[in-house]
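Heads up, one of the protein chains got dropped from this complex, but the rest are sitting where they should.
== subunit A ==
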Amino acid sequence: MTLHGLPMQICHVSQFVNHVVVSSTSSTASIINRDSHSVLISLSLSIFSLSFPSSYFHFLGFQSCCPLAVSISVYVLVGIMANLENQYLKEEMIDDDYVLVDFEDLPEKKSSARNSSQEVDFDNLPEKQGLVRNISGENIYDANPSSKKCAKFPWHIKLKEDISLSDVVKEHVLPFLPAKALCRFRAVSTEWNKWISGPFLCHKQTTNFKDISGLICQSPGSDPSFISFNQDAYGIPRPSLRFLPEHVSIRSTCNGLVCCQSCSLWYLYYICNPVTKKWKALPNSNLNHGPETAIALAFEPTTFNFAAHYELVCAVPVSLNDISVVYFEIYSSRSNTWRIADTVCSEMDALKPDNSGFYMKGVVYWKTLFGVVLAFDLKNEQYGILRLPASSGLDGAFTQMHGELCYMLPQTEDGECLITVYGNLDMSLKYVIPLKPEIVGATVSDCQVLTCVNDDILIILLRSKVIAYHVKAQKVELLSQVRPEGFGNCLPYINTLVPVEK
């Protein structure tokens, strides 16, 4: 399961994009500093033309031996466009006059200033020329000649001094906020309203915001409900999922997207964002899927996944001449089609995967009835089997702790409960966390671990309530009372604004 290839590429591309943008801005700076006739011509070029220096073509040539070249170049272009758009917004935000208008006036002002450099009255320069002094630098309007030994900043860095706190917050802090807070902050000002409803913030927020915000739970036969880990910050509109055209059961969640399945005869899949109420019905699959089919939604929010593409991976058991095998059928939102992977799993003990899988870093994991984990690597489309420790069934849950895959398993004995955490690829024992009865508040006989938040808070379903157990602080928070019939399904959910294309 080597997954290093793609991140490396992306890293390379991202460095490159940064380079392009930086070099385009700094070349703007050097053009302005030059006193030649080319100034006018260069300045009349639009900012977009600056984004394609020769190094870009060199880069494409360099990559052309690689089969990914075409898709990477599309990534690059999208990245450049996204960055430029950002930059455009940034510049627009500072002050229209400051950047966009003054360029055209600049050469004229410079020459008039040079002609009469003796008579320039520094104290009475109009505001606009003060800005020109910032841009065009030392030799014309240097108000402070004694600062010769000081280093000089390129002009585009100077610009950042004037960004106000509210602009930094708008651009950089908002992407770290959950969807509920953002929907509320649309009422802050018209500018914030526009920014929060736009595609760039949605993309940045989906990429940055990673906190598990709550659980989407469903009892058999009823509407799904949401248990928030922080009611002021995280939430979805109620009643949830009523915007879908039919009654559904929740099946899988991933980075803000929710996969549901209709309860009717056709078992159609729906992908939706419960905050924005945008949804899409997937086309019919080639194999027969039912309510028990093992599925997992795989959505990786990255800088280059601007269109928020996702995959739905399904492990479908099929009988062929009395031999049971598992086929992997994958829906891709890029092509809007289903396809069956070449690899076929015929290992007996992996044939009964749990119906809701866990996606992390390019791999999907399903628990099985036989104490093993069926894993499927999306990039290479290969499956693998991980052995779980003996005596573990379906009670445990996968989670991410310290950036690694972990499997948490509760073990109850004489009213006390131990949570054992297994990790690394060999699923060896990593930690044992005792739930102290005096903290939990009761003897524990029936306990299910749902997920782990911030590497520290265990979300646990006891018989009649959902609690958050803070391991370091050794305290318990009651999140929700549970109705006696319990939940059929209870999935961790991240409160993002991820877009869903029809």
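Heads up, the rule we're going with is that a contact is a pair of C-beta atoms (placed from the backbone, for glycine too) under 8 Å apart; a residue touches a chain by one contact, two chains touch by 3 or more; residues count from 1.
By definition in this document, contacts and distances are computed from a predicted model.
Visitor: So one subunit is absent here. Using its UniProt record, which name fits best from "Proteasome subunit beta", "SKP1-like protein", "Protein phosphatase 2C 37" or "AP-2 complex subunit sigma"?
Guide: Checked against "Proteasome subunit beta", "SKP1-like protein", "Protein phosphatase 2C 37" or "AP-2 complex subunit sigma": the hidden chain maps to "SKP1-like protein".
Visitor: I'm checking contacts with the chain that's been left out. Which of A:Val188, A:Leu320 or A:Val344 qualifies?
Guide: A:Val188
Visitor: Considering the complete complex, identify which of A:Leu177, A:Leu388 or A:Cys447 is in touch with the unshown chain.
Guide: The single option touching the absent chain is A:Leu177.
Visitor: Need a quick check: the contact residues on subunit A for the chain that isn't drawn.
Guide: These residues of subunit A touch the chain that is not shown: 22, 26, 147, 149-154, 157, 160-161, 163-166, 168-169, 172-178, 180-181, 183-193, 208, 230-233, 235-238, 402.
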